[in-house]
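Take a look at the structure set out below.
The other protein chains are all here in position, but one chain of the complex has been omitted.
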Amino acid sequence: MKRIGIADTTFARVDMGRIAEEELKKMGTGFKVERYTSPGVKDLPVAVKKLIEERQCDIVMALGMPGPESIDKMCAHEASTGLIQVQLMTNTHVIEVFVHEDEAKDAKELTWLAERRTREHAVNAYDLLFRQSRLAANSGKGLRQGFDDAGPMM
Amino acid sequence: MKRIGIADTTFARVDMGRIAEEELKKMGTGFKVERYTSPGVKDLPVAVKKLIEERQCDIVMALGMPGPESIDKMCAHEASTGLIQVQLMTNTHVIEVFVHEDEAKDAKELTWLAERRTREHAVNAYDLLFRQSRLAANSGKGLRQGFDDAGPMM
Amino acid sequence: MKRIGIADTTFARVDMGRIAEEELKKMGTGFKVERYTSPGVKDLPVAVKKLIEERQCDIVMALGMPGPESIDKMCAHEASTGLIQVQLMTNTHVIEVFVHEDEAKDAKELTWLAERRTREHAVNAYDLLFRQSRLAANSGKGLRQGFDDAGPMM
Amino acid sequence: MKRIGIADTTFARVDMGRIAEEELKKMGTGFKVERYTSPGVKDLPVAVKKLIEERQCDIVMALGMPGPESIDKMCAHEASTGLIQVQLMTNTHVIEVFVHEDEAKDAKELTWLAERRTREHAVNAYDLLFRQSRLAANSGKGLRQGFDDAGPMM
Partner (left out) sequence: MKRIGIADTTFARVDMGRIAEEELKKMGTGFKVERYTSPGVKDLPVAVKKLIEERQCDIVMALGMPGPESIDKMCAHEASTGLIQVQLMTNTHVIEVFVHEDEAKDAKELTWLAERRTREHAVNAYDLLFRQSRLAANSGKGLRQGFDDAGPMM
């Protein structure tokens, strides 16, 4: 039985953790979901590491919604750097799902974006764990999570 | 008996360490507070690591007030990066409570902000240690520390 | 028998992995290619580390096409930082082949650039593994991958 | 007998190492000073690590004067990041004393600033090693090194 971790925050304005869990469970069985909520994105790296090392997760989704200010961009950058470090310390994939408040034109689009990006990355997490050939088949296909795929160049 | 570390600075213009200790003690018993003061935010990462490794803290609050200049922003970034590294090296949460001098419109608001953010993050530290379910119940609720909560999108 | 890893993404809009494999195979024998596809450039560092540690690669090409926005530049920076860390953790070269969408004036040139840079870096990967003297002979020659060589100053 | 390391550079335009040593010796006995000079601020992290690990220093002062250009700011940032890493690798405080050439309005003020900041940080280094209660008594007091203290908010 594999374990998929979901680390989310109380800072986010959409319940991305619930959405991720729901989407993962749609995709199949053979895994257990482990949840972990911390205050903000800068708390995610250690939360993810604890999910991997203390709760034996085989892959983790790290969900966050950085604010629109430059200080928020810096927090997101620091968190991302930490999430990459965790992966290198544990040889375990962590799918970062960050939705920046200024990516969408209004609250409605932002809510839609957070949900769709989370769902599409839940599929990526599932694929990395259970069906890597599906990712291989999509090399260089210009896939995006949230907004429409860019598609291949040629 | 758990230990909660509080690392603060002589650079800060508000005694955030005292406020954090006061708020933590309001919340309950079952823990001891360990204090550590160093000059500035760039000294916090090693101070925090020493609190965790030499004084057995189970969680630490890292308190600082970066100045308003671009050099201060860079110092804060370097400190934050170090604080994330400490967490990954120790599998221990460190709640960063930084109040930037240019976040508030005047000295009165800045004082108020430093106090309120410190108190609200003291609750987060307590919750991470003793009642994670309270954080889980607030996933995606748009909580903020200091200024008003942004609230959930929907 | 040496192993050359190729880590690519579903985000890229050109199938750089296929091109890299094709070019490597033109160059000679004595090695096996290991492929790994993950969603985006921030997933490359751990993918590369797994290629080195779990699939015994002696060198890896890390292929990606960051988008044109400032958030994409930041993602590329975080990925690059992680790729350098992997190399230091494993004493193994990782040839980063990133093609930024805004490096070319249109889709046609971008496609051409991605292919040519990938092919030229495949030669670099091969040379690092099998014929370092060829690199040594080109010290300070102003070589570029993709666009024309700058050439030596004098 | 404790050891206090002083790492300085040939790049700096003020002999900060001499000033630091002089100030430290004014403060008391019970320690030995270890000196190490390298070319520039980017050489400081390893110099400091060698002072700690090869010459058994209990704390180190890292002294530098980054130039005024943006490339100099980046060098200082890289050096600072490295100095924080050293501290985390060794659980030892390193007091960074950087004086940026553009912090002062002329050569006279810059010389004054470099000297005063060095002296005030020498006291911090001494306090971290021998009298931490003095730092604790100054939590949140808005202390500065070089220019005047900002003072507490209230």
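All chains are identified by letter, namely A, B, C and D, in their written order; residue positions are counted from 1 within each chain.
Definition applied: contacts are C-beta pairs under 8 Å (C-beta built on N, C-alpha and C of every residue); 3 or more make two chains touch, one makes a residue touch a chain.
The structure displayed is predicted, hence computed values, not measured ones.
Chemist: Out of C:9, C:38 or C:80, point to the residue that touches the absent chain in the complete complex.
Modeler: Counting the whole complex, the residue in contact with the absent chain is C:80.
Chemist: Consider the whole complex, including the chain that is not shown, and state which of D:14, D:128 or D:143 touches that chain.
Modeler: If we include the chain that is not displayed, D:14 is the one touching it.
Chemist: For the full complex, which residue in D:50, D:93 or D:141 touches the chain that was left out?
Modeler: Counting the whole complex, the residue in contact with the absent chain is D:50.
Chemist: Need a quick check: the contact residues on subunit C for the chain that isn't drawn.
Modeler: Residues in contact with the chain left out: 73, 77, 80-81, 83-85, 87-88, 91-96, 100, 121, 124, 128, 132, 135-136, 138-145, 150-154.
Chemist: Even though one chain is hidden, which residues of subunit D still touch it in the full complex?
Modeler: Looking at subunit D, the ones touching the missing chain are residues 8-18, 35-39, 42-43, 45-47, 49-50, 53-54, 67, 71, 74-75, 78-79, 81-82, 85-86, 89, 107, 110-111, 114.
Keep this in mind: only the chains that are shown with their structure count from here on.
Chemist: Quick check for you: after a Cα superposition of subunit A on subunit D, what is the rotation angle, between 0 and 180°, in steps of 5?
Modeler: About 145 degrees of rotation relates the two copies.
Chemist: List, in ascending order, every residue of subunit D touching at least 2 other chains.
Modeler: As it turns out, subunit D has no residue touching two or more other chains.
Chemist: With chains as vertices and touches as edges, which is it: line, ring, star, complete or other?
Modeler: line
Chemist: Determine which chains touch and list them pairwise.
Modeler: Applying the touch rule to all chain pairs gives A-B, A-C, B-D.
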